[in-house]
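Shown here: the complex without one of its protein chains, the others still in place.
By letter and in written order, the chains are A, B and C; residue numbering begins at 1 in each of them.
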Amino acid sequence: MLTSALARSLLDATLAHAQQMGLKPLSVVVLDAGGHPVAFLRQDGSSAGRFEVARGKAYGCVMLGIGGAAQNKRAEAQPYFVQAMNGIYDGRFVPVQGGVLIRDAAGTVLGAVGVTGDTSENDAACAVAAITAAGLVAEA
Amino acid sequence: MLTSALARSLLDATLAHAQQMGLKPLSVVVLDAGGHPVAFLRQDGSSAGRFEVARGKAYGCVMLGIGGAAQNKRAEAQPYFVQAMNGIYDGRFVPVQGGVLIRDAAGTVLGAVGVTGDTSENDAACAVAAITAAGLVAEA
Amino acid sequence: MLTSALARSLLDATLAHAQQMGLKPLSVVVLDAGGHPVAFLRQDGSSAGRFEVARGKAYGCVMLGIGGAAQNKRAEAQPYFVQAMNGIYDGRFVPVQGGVLIRDAAGTVLGAVGVTGDTSENDAACAVAAITAAGLVAEA
Partner (left out) sequence: MLTSALARSLLDATLAHAQQMGLKPLSVVVLDAGGHPVAFLRQDGSSAGRFEVARGKAYGCVMLGIGGAAQNKRAEAQPYFVQAMNGIYDGRFVPVQGGVLIRDAAGTVLGAVGVTGDTSENDAACAVAAITAAGLVAEA
């Protein structure tokens, strides 16, 4: 289960990795297995609308059970896929890297981390590092 | 008419075919001729947001009177078509295979089955098998 | 966890209780702890728009962590509460009896059952009977 303590710990670890990598200011959200926010932080210098970007990256992971890279690949191949997903998920769908699915060792989805602010690859790398360091499985 | 018993029977037969084919966990919805849900089941391991995907695949079938493959062909040719349909149908439109129209022998639309979880082709194949086995006509 | 088998079993037991009580045709949805549909059935004679009613009754239970009766009491006292909840939950909120929260013995929310078709009290009674018979705790 994705406890409040685990969510905050994943959020802090994501930001710590970003600092080590010298990234730009980030916004990080942790969603539970139902797509509902458990923890969020927007760093100074991260622009006003970043909650929606971070949530949009993580939301599709949980709803579809796939990571941001797989969503992005699909979006590149079929642009109408993005439109269709935003229709059914009330506009909460941002199919780019930086949305990372969290699974336990048995493969059960616990939730997802959504990161935005630097390049999509760097955004994802921080979340992957945090999830892995917690002994969980990251699907970027 | 699409009775509750028929809807559940189509749903169960779709899942039975999927099991025979060794598919991933599926979600299956059966809509009536008005596009309204009659039966739905999400199997264990099918991700959280699959009701909306399944309904979106079936909804366009009933609303437009064509199967998922025809919708997909149109979406590939005219991406704006997806945007337009999602506008008029409140976002309930997912133009990919896996949405299968149900007709009786006389050609009357009884409803549609929407399947999601494996490849779109496999999703559709299960619904077609179930509809055909029930003595009805499937338009994938 | 609310498995697919448990969801269908709760759905069937709800309908069996309704039959014993001689109720009108019902529609029954079972949502998981994130508010996402797992199983749904609309009986013959249950009107076209019943999925949304059933889901709306169950959705508020999961989102707010209270049963339908508590939501109804609040709605009666503060009519604007209904408007506010429908605003934040995208219109998926029907604060009347027939939405019943499912908890395990430890008090953890597993999901909710939503029933519609007869009087709200009878709708709720069927779901409570089904949940209790499954060894779970019902919060009507």
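Keep this in mind: a contact is a pair of C-beta atoms (placed from the backbone, for glycine too) under 8 Å apart; a residue touches a chain by one contact, two chains touch by 3 or more.
Just so we're clear, the structure is a prediction, and the values are computed from it rather than from any experiment.
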Visible contact partners (per top-of-document touch definition) of the missing chain: A, C
Among C:54, C:96, C:109 or C:131, residue touching the chain not depicted: C:109
Of A:13, A:38 or A:101, the one touching the omitted chain in the full complex: A:38
Absent chain, residues of subunit C that touch it: 33-35, 62-66, 78-81, 83-84, 86-90, 109
Touch list for subunit A against the chain that is not drawn: 3-5, 7-8, 32, 34, 36-44, 48-51
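Simple rule for what comes next: only the chains that are shown with their structure count from here on.
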Same or different contact residues where subunit B meets its copy subunit A, judged by the half mark: different
Separation of subunit A from subunit C, taking each centre as the mean of its C-alpha atoms, in whole Å: 31
Centre-of-Cα separation between subunit B and subunit A, whole angstrom: 30
Two or more partner chains touched - positions in subunit C: 32, 34, 36
